[in-house]
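Attaching a single structure in structure tokens format; questions to follow.
Heads up, one of the protein chains got dropped from this complex, but the rest are sitting where they should.
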Amino acid sequence: MPFMSRKMKNSLFGYLFIFPALIGFLLFYAWPAGRAVGISFTDWNLLSEPYYVGLDNYVDMLEDDQFWNGLKLSAYYVLLNIPLQVMLGLFLAVAMDRLTKSLFVKAAILLPYLLSNVLVALVWLWMLDPILGIVNSLVSFFGLTPQAYLGDPDQALVSVAAINIWRHMGLCAMLFLAGLQTIPKYLYESASLEGVTEFQMFRKITLPLLRPVMVFVLVTSVTGSFQIFDTIAVTTAGGPLDSTRVIVYYIVQNAFSFYKMGYASAMSVTLCMIMLAYTLLQMHIMRASESDLN
Amino acid sequence: MANITLKNVTKRFDKLETIHSVNLELCDGEFVVFVGPSGCGKSTLLRLIAGLEEITEGVIEIGDKNMNNIAPANRGVAMVFQSYALYPHMSVRENMSFGMEMRGESKENIHTRITKASHILQLDELLDRKPRQLSGGQRQRVAIGRAIVREPDVFLFDEPLSNLDAELRVDMRIQIAQLHKKLKATMIYVTHDQVEAMTLADKIVVLRAGHIEQVGSPMELYHNPNNMFVAGFIGSPKMNFLPALISDIEADNSVIVAFNGQKILFKIQSDKLSIGDPVTLGFRPEHIHLAKQEDGFHFDITVDVAEHLGGISYLYSRFENNNMTIEVSGENVLTSGDVLSVGIKQSDCYLFDQAGKTLIERVLPNR
Partner (left out) sequence: MILIKKMTPARCVAWLVLITMLVVTLFPLLFVAKTSFVPAGELYTTSTQLLPDNPTLSNYKKIFGLLSTEESIAAGGSGANINITTSMINSVIFTGIIVIVQTFNCALAAYAFARIPFYGSKLLFGAFVASMMIPSVVTLIPNFVLMRDLGLLNSMLGMVAPFFLMHGFAVFFLRQFFISLPKDIEEAAQLDGANSFMIFFKIALPLSWAPLMTVATLTTINMWNEFLWPFLIATDDSMKTLPVALQSFKSQTPQGQPDWGGLMAATVVATIPTIIMLFFFGRRIVESVQFTGGK
């Protein structure tokens, strides 16, 4: 009798089931992640053989003003982007939760997120064009001075942030709205019987119970926007005067324009560590996994 | 032949042992009920027999064949689940044919068996419906039909009636009993409802905390429970228990039991008792009389709550600090606060030692 213990049989089936995904994981996540660390210890321009340089890339990185500038710009961008995006999203969500269930409104609010970064960048490149753009026309109409926006080193990063707030606001709103709808209505009913004002309800009931969604939005949007690339590639290409050369743009530039694979890898590995540390810290601080509901 | 033997069957989940070395012999064609409070391991035992869980130690034999490493599908068992577990996306017909298709039965064979089963269970009209279009009772019948068409040696029922309302439950109980008569297959039925156990079973297996407390026919368990647990579990309302004392020990296994100032001689099976040992006197609500009995104990009780059900009444009462339930047949006007003098025949008394083990073997009434 062909005999196979149930555990063996389960393992056989288990690995058959995960086989394609496992190949994908090993080939395109695990191995490249390890290989990135390996490449980071080399000097490699893709054409000649990689040349082992030890920690040189990391030492260079620490002394590279452009690297620090990139990190600084990315962090600055996150600070410009996230608070406003989350606040607007939350506000929109609360307003929609109270006012309307219309699918049209939801779909319209979400539309920018469904368009690619490239498309959104093109839309705003046109809107913000110093001469032909409608934004400057409106600014002039109200008697203010037209600006250069993406063409001005002082305004470029802010403009990119504004573009992404426009794209992600609706996504935030939808996520918060989903969170709001899990809060049972009787909580508000019993609170209103006790004479709690709407604003107090928002602070004492809504916000605390939204915590899991808040953590999710903060973690994903902070790590996501720290890696901002697409919009900058289309609108400013890192300029003007390096004012938008954020860290990921700098990494990609090093890899695919300067062919400094080792150096780019060293920076990307460092970026990965920073993101990991941030995620763990954020989860720890906000006790992400716990929900007070259920 | 589908007799089932369990030898030292033990089940551990990680470190937690839920079934402790169970030994059991079930005969071919028997209707066996596993009964016990929730968490006693009765469903686990059923799933071990089905093969849905793997046993940690011991041997399970069905028809004298070791089943330890046989896949559930090849054990010759069919199971009816508590939730019915019908395939939601398949019609009644597809639900029934799925198993036979998996086994590669011929089209005609499948058709014949479905026709036969649906006739027995009155499912003919429902064959093309989806489970969500059926009532609870209909779903239950489909689940049973799905088991029947498999023509198994052993039917396993896992609390099959617990999702039905009271009326339908009685109905289905009778249908299942009829089905057993018709099919003559071995059936194992898990329930926490002792009424189902009493009415359906040829053999009841009472389980507690992963141990078998007692195996026997319903009447054996009713009249001769091994211990207070079985005594309390079988019979409705529950048996009453009152504290008593051994006041004297005589020769030839007899003791004098003192209760409420009265002393009565009991034949017992233990020689480990000594004078002054506390014992527990048990008697069933239906065995209490509203009058002093010639041969037996009598005492006064106070009625707390009286439930009049028409034909019978239940009096929830107190004797000293002990709660007790009394069944009174016929109409009466007894009410809360009434003090009654009640009596119980010696032959209706149960007696348990300090550990709860029975002390007397009672005579089974002749059929």
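Chains here go by letter, A and B, matching the order in which they are written, and residues are numbered from 1 within each.
By our rule, a contact is a pair of C-beta atoms (placed from the backbone, for glycine too) under 8 Å apart; a residue touches a chain by one contact, two chains touch by 3 or more.
Quantities reported herein were computed from a predicted structural model and do not represent experimental measurements.
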{"item": "Which of A:62, A:87, A:111 or A:241 contacts the chain that the document leaves out", "value": "A:111"}
{"item": "Residue of A:30, A:79 or A:285 touching the missing chain in the full complex", "value": "A:30"}
{"item": "Residues from chain B at the interface with the omitted partner, ascending", "value": "50, 52, 72-74, 77-79, 81-83, 85-89, 98-99, 102-103, 146, 150"}
{"item": "Sites on chain A contacted by the missing partner chain, in the whole complex", "value": "7, 10-18, 20-25, 27-33, 35-36, 39, 46, 88, 91-92, 95-96, 98-100, 103-119, 122-127, 129, 131-134, 137, 141, 166, 169-171, 174-175, 177-179, 182, 198, 213, 216-217, 223, 227, 229-230, 233-234, 248, 251-252, 255-256, 261, 264-265, 268-269, 271-272, 275-276, 279"}
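Here is the rule we use: only the chains that are shown with their structure count from here on.
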{"item": "Between chain B and chain A, distance of the C-alpha-averaged centres to the nearest whole Å", "value": "60"}
